[in-house]
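What follows is part of the complex, with its chains left where they were.
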Amino acid sequence: MAFAHKSLLGIAQLSTEDILTILSVAETFYEISERRIKKVPTLRGKTVVNLFMEPSTRTRASFEIAEKRLSADGINLSPSSSSTKKGETLLDTARNLQAMHPDILVMRHRAAGAPHFLDRHIQAAIINAGDGAHEHPTQALLDAFTIRRQGMPFGRLNVAIIGDIAHSRVARSNILCLTRLGANVRVCGPRTMLQPGLEALGATVCHRLDDALDGVDVAMALRVQLERFGGEALLPNAREYARQFGLNRKRLEHMKPDGLVMHPGPINRGVEMDPEVADGERSVILEQVTSGVAVRMALLYLMAGGSPDSVVKES
Amino acid sequence: MAFAHKSLLGIAQLSTEDILTILSVAETFYEISERRIKKVPTLRGKTVVNLFMEPSTRTRASFEIAEKRLSADGINLSPSSSSTKKGETLLDTARNLQAMHPDILVMRHRAAGAPHFLDRHIQAAIINAGDGAHEHPTQALLDAFTIRRQGMPFGRLNVAIIGDIAHSRVARSNILCLTRLGANVRVCGPRTMLQPGLEALGATVCHRLDDALDGVDVAMALRVQLERFGGEALLPNAREYARQFGLNRKRLEHMKPDGLVMHPGPINRGVEMDPEVADGERSVILEQVTSGVAVRMALLYLMAGGSPDSVVKES
């Protein structure tokens, strides 16, 4: 039986069961990246187009590696080489790609909802690799996967998400994903970076970092866009941000003793967290990156029509 | 027996039989892109260099997909990363590539004749993916392929090519290809966009769109370079262009009832044609894109030395 959705547009569309299915399939793909021969023929002959209309290194590399380890044929299209320069609409670009019969379109776009729009018009499965400030579902899924691999049950989990909540697709997808899995989610950041309606999403708002961290299992710091600092900006400066919201060894004492530190990367060291926290024994930040490849392999597999019940992964 | 030409430089070099051979081989490759596993091992171990010295999304993506579906090893080199920045001549670039023993060089270059020049100096087969305002033979071949798949015999075909004929390599290659196949070709556009000598190429010149469309089987609109409008330019503005030369539902009534609308893309909607024409039941514009992959697979196959008589396409 195939996965219940044609495309992965956002966490909002997924049931708890959907999420657990993805995590479970990702588990079976995880060990492929640890093999000597890191490749299975699972998606041989499938065409995946990576359409990144916003710059990306990590997410694109993670998808590319996932595609190659599954033996899919990946094609990269990026904004600088795109027809959008010539004034073509996104829909025309997508229809043209569709006419080349890709199986999956992995896309990142600055406009919220762009993947949802395309999904109504093309046959290929779409995987949303980030749409504006809306969703970044593969990040939330790899975060959940990382937490679960640390042996933490979601039902009793307390998570603090810290930073520029209002402008973060990572925050939004994580709030949706973690609450759906039964976790309690607190959000914390400067008042200018906390939009109204966070409670309706299922999160508890904290204004002081120590309150947010109190007894949590996971502290997830978001990347701060440094260009938001200064002048008429949302924050006076990076130093003040670090003083109020940066994670340091002392502040981690508020968390549970075995609590995890996470960050979607890339880190501004000394802003969102001290280097000794980023590289410390509680940090699972690099484990998140490793998980990303496994989760994206699982999603590519499911979007290509693979059955969650009988994952074939022999080389 | 191998194909009669080492390289595909332009339609001008091809006989009627050559063109029909290419279309026939493309037919056998067409269905591969409709399979569940869209890949055959035909060009395994062949190296194809995609040297695009002018920006391109569609044509490059089409070639890349064609290469991957044939299991060729494709390498992309584009102007931004090219040694031409360092002042190297095109010939030195090509000789250096040749020294890495590629089988095929797919190239786009702003200078007319660039592929012909290189072809005299390197061993690899060259496929011209557009040279200046000269030729774009793979586009003309995919257009002919699309027309033939619609069941239209070339011998009784009437085609109108509309737009900036003078600056269009698509127009030039299509005039050459369609007349060689026995079709009657009319060209139509602003006087500033019709160069002398079109009759010598085999085309009939029309100055009014309704005359050009009268009773034709195919209306092929060319992309207008919007930067050509305004000021000292060739045309007063896009609105005036659309009024005189844009395809709309009413004007299509001059065509044969089952006549086709074509465009090489990307479309300036509302300029070259109304959206209802672009997306209408007569439009085969997306079918052109699909055909492009099949035609390019055929050309890669033939340029790699494949026999037109015994295409191997089992996976």
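Residue numbering begins at 1 within each chain, and the chains themselves are lettered A and B in the order written.
As a working rule, a contact is a pair of C-beta atoms (placed from the backbone, for glycine too) under 8 Å apart; a residue touches a chain by one contact, two chains touch by 3 or more.
All figures in this text were calculated on a predicted structure; none of them were measured in a lab.
Because all chains derive from one sequence, the complete complex can be expressed as a copy number, which is 3 in this file against the 2 shown.
The working rule: only the chains that are shown with their structure count from here on.
Chain A and chain B have Cα centroids separated by 40 Å. Chain A makes touch with chain B in their complex at residues 44-47, 49, 73, 75, 77, 80-83, 85-89, 92-93, 95-103. If you check the complex, the residues on chain B that touch chain A are 33-39, 55-58, 60-62, 64-65, 68-69, 78, 80, 226, 265-269, 286-290, 292-293, 315.
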